[in-house]
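Of the protein chains in this complex, one is absent; all others appear in place.
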Amino acid sequence: MPRIFINGHPVEAEKGQTVLQAALAHGFFIPYFCWHPALSVSGNCRICAVEVEGEDLDIACNMPVREGMRVLTDSEAVQAWRKRMMQFITLNHPVDCGICDKAGECTLQDYHYEYNGEPSVSREPKVHATKFFRLSARVLIDNERCILCSRCVRFTHEVSRSRALGIQNRADSSLVRASEDGRFEDDPYSDNVIDLCPVGALFSPSLLYRHRVWYLQATPSVCPGCARGCTVRIWHRRPDWALHALDGRQNEAIARVTPRENPAVNGPWICNKGRDLARIFERPRATQAMLKGEPVALGTAVDAARRLLEGARRPVALVSNWGSNEELEAFQRALGGRVRAFVKEDFSPAPGEPVEDDLLIRADKNPNTAAARALFGDAPPAFEDGTDLLLVWGEGLDFSRLPTRVPIICLNAYLQPENGHADVFLPVSVQTERAGHYTNFQGVVSAFEPCFAKRDSVAHAESLFAALASPPGPSP
Amino acid sequence: MKHLIPECEALKARLPQGFESTLVLPCLRRVQEERGYVADGDIDALAQYLGVPRVQIEEVLSFYTQFRRQPIGRWHLQACHNVSCSLRGAGSLLDRLRERLGIEPGQTTPDGRFTLSTVECLGSCGTAPVLVVNEVYHESMTPEKLDALLEGLE
Partner (left out) sequence: MSGGKLITGFAVTATSHTLGEYRARGGYQALERALLGMKPEEVTGEITASGLQGRGGAAFPVGRKWSVIRPDDGETHYLCANADEGEPGTFKDRWVLENAPHLLLEAMLIASYALGVRHSFVYIRGEFDLAYRRLAGAVEEAYGAGLFGKDIFGSGFSCDVFVVRGAGSYVCGEASALITSIEGKKGYPRNRPPRLTVRGLYQKPTVINNVETLANIPWIIAHGAQAYRTFGTTKSPGTRLVSVSGHVTRPGVYEVEHGYPVGRFIHEDCGGVLGGRALKAVIPGGISTKVLTASEIEPHRLGHFGDCEDRRVLPQSAGIPHLEPLVFEGESLQAAGSSLGSGGMIVIAEGTCMVRVLQVMLRFYHHESCGQCTPCREGMGWLHRIVDRIVSGRGRPEDVDRLYEISRANDGTTICGLGDAAGYATVGILDKFRCEFEYFIAHGRSRYDGCLECLGSS
C-alpha cells in the first residue's frame, strides 16, 4: 500500500493504482475527459495533469502511484495547464450549448466554467466537420462537437467487442466513424457510447431536440427486458415543470433510459433494449374492466371474478414473471392455497432480437422468473382434466392453447385482443406506476420506483389479489 | 487480394506467431501495387484473412498518406514542398507543374494521365527539389528537366 500525499494530505493508495484513481477514491477531484473507469487508459485529452513536487507535470490517469510521491492537483502550474487544454479543446468546438441536448450535463460545459471561464482567445475560423453524421440508425455524431477522446471507440473494442468504431484521418481532420461494414448497426450495446460521450457529439436521433435535461428527473428503476435486471434510470418530466398548455402526454412519457451503475449486475452499461423501455411501457394500455368484452366498473369486474373463484373446484393460475416480488408474494398469500399456480413466460425472444451474450443479455426475456419460480416451481403449465377456472396474469399467452369452455379471469396492463375473450378482464398497472423489486437470475434483488401516477380505472395487481381472495359481495 | 495469400503466407515465415496484424501494411501495399488503389472488396478480404477488424484497416487507409481508395492517373507526380525543397525551387517547380498540367495538387488531368500531389519531406533534401513519379525519385529537378520528363510520360 504505497502512501502518497495529495495536496499535502497522506493517502493510502492501492498498489497498481494510478494517481487519478487514488485521488478520486479519496475525494480529490481531478478533471478528465478521456479516462473512464471501465475502459483502458488512452491519455489523449491531457486535462488530468497534476504536479508531482520536484518533477514535470504529467497526466494523472497514466501515472502509477509511487511511495512517498507528493501530488498537487490544483497548483498554479496545474491550473495554467488546464486552462491551456481547455483553450485547445474549445478551439474547434462549436460551443453551441444553446442548441445542444447535452447542455446541462456536459463535462466540457462544466469544466469550462470550473477551469477556464474565458471565451476562446482564437480568432481563426473553426474547422468544419460533418454534423448529424449517421454512425448507425441509433447513433448520430456531430464531429464538430467531438473532442476525439476515443471513449466510444474504446467501448466498442473493449466492452461490446463489436470493434465497430474507429478514428479516421489525422490531425484536426480526425473523425470518429463506424466501420463501413455496418457492424455498429448490430452492436446491441451501441447506445452506451452516447452516455460515455463527455460532450454532445453523440446522440440518439429519436431523442434529438425533445428535452432539456434540466426539466427531467431520473427515477431509479430496473429494466424488465431480460433476466439480467439491469438497474436503470428512467428519465421523465419533472412534476414541478409539468406542461399544462402544451401536450400533456409529455408529462407521463419516458424521455430516455440510462444505466444506473451497479457492480453486482450490469456495471455501468445497459443494452439497447433497455434504452427502448418506452416501446414496452408505452404500448396502448388497457384501462377498462370488462365482462366478456363488455365494459363494466372495476368493482363489478372484481366481484364477478370473486364469484368465479369461489365456485371453482380446480382453478389453475398462470402467474406473470413480470410480477414484482411484492406482487408474487401477494398472490401466493391471497390465492396460493386455493389455486394451482404455474409460472407463465410473458415474453420470449422477439425475431431478430439478440438472444444471449456473455456481457449482459440473457435468453430469458422476463425480469422476475427467478422469484416466480421460487414461489411457484418451474413446471410448465399443465391443465388437468376437470380444470374449471383459469386465472391468467400478464400477457404473451395464446388463449387458443387453453382448455376450451373453461372460464377465464385475465389481468393485463395492455390493450390486447385476448382481453375481450376473458370472462372477466381486470386492467392492472405497469412497472412505471408502482414500486417494487425484481430478483434477477443471479438472485440479486433490485428496486424500482414509480415514475408516474396510476390511473383510477386500473388496479395494482398486488392489492387486487387480496380483493379476489375475499368473499363475493360489495367491497367494503 | 485473395490471389496474394500465398505470397502473404511466405511473409509469415519470418514473423513470430500471432503477428498477423503486422501484415496489414505490407498486404495493403501489395494490393495497391497491383490494383493501383485499395478496393472495398480488398478490405473485406484482408480483414477476414488476417482476422483484424475492418475498421482497423479503414483507419490505416485514411491515416497513411500513401494509401488511396480510388484510382488515380497513370502517372502520380508527387512534388515535395517541405523546407529543403522549397529553398531549392519547389515553388517554381510546382508552378510549372500547375501550368503544364492545368490542375492543382490533389487533382487528376481529365485524360487520366497525371495526378498531381504535394508531399512532405522525402529524404531527398540534398538533391532538392525532388519529384517522385509513381515510385521513382527524380532529384535536383528544374523546370527544364521537368519539361523533358513530362514528354516521356505517356
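Letters A and B name the chains as they come in the text, with residue numbers starting at 1 for each one.
Everything below uses one rule, namely that a contact is a pair of C-beta atoms (placed from the backbone, for glycine too) under 8 Å apart; a residue touches a chain by one contact, two chains touch by 3 or more.
Given the structure is predicted, the values throughout are model-derived calculations rather than measurements.
Listed residues A:Gly43, A:Pro403 or A:Gly420: the one in touch with the omitted chain is A:Gly43. When the missing chain is restored to the complex, the residue among A:Arg123, A:Arg249 or A:Arg313 that touches it is A:Arg123.
Only one residue from A:Leu148, A:Ala178 or A:Ile194 touches the chain missing from this view: A:Leu148. The omitted chain makes contact with chain B at the following residues, 11, 14-16, 18-26, 28-29, 50, 52, 56, 59-60, 62-67, 81-84, 86-89, 91-92, 119-128, 132, 135-137.
Within chain A, the residues in touch with the undisplayed chain are 41, 43-47, 49, 56-57, 59, 62, 64, 81, 84-85, 87-89, 91-92, 121-125, 127, 147-148, 167, 169-174.
The rule we apply is simple: only the chains that are shown with their structure count from here on.
Computed centre separation for the pair chain A/chain B is 49 angstrom, with centres defined by C-alpha atoms. By the touch criterion given at the top, residues 40, 43-44, 53-56, 58-59, 62-63 of chain B touch chain A in their complex. In the complex of the two chains, the chain A residues touching chain B come out as 157, 163-170, 177-181, 183.
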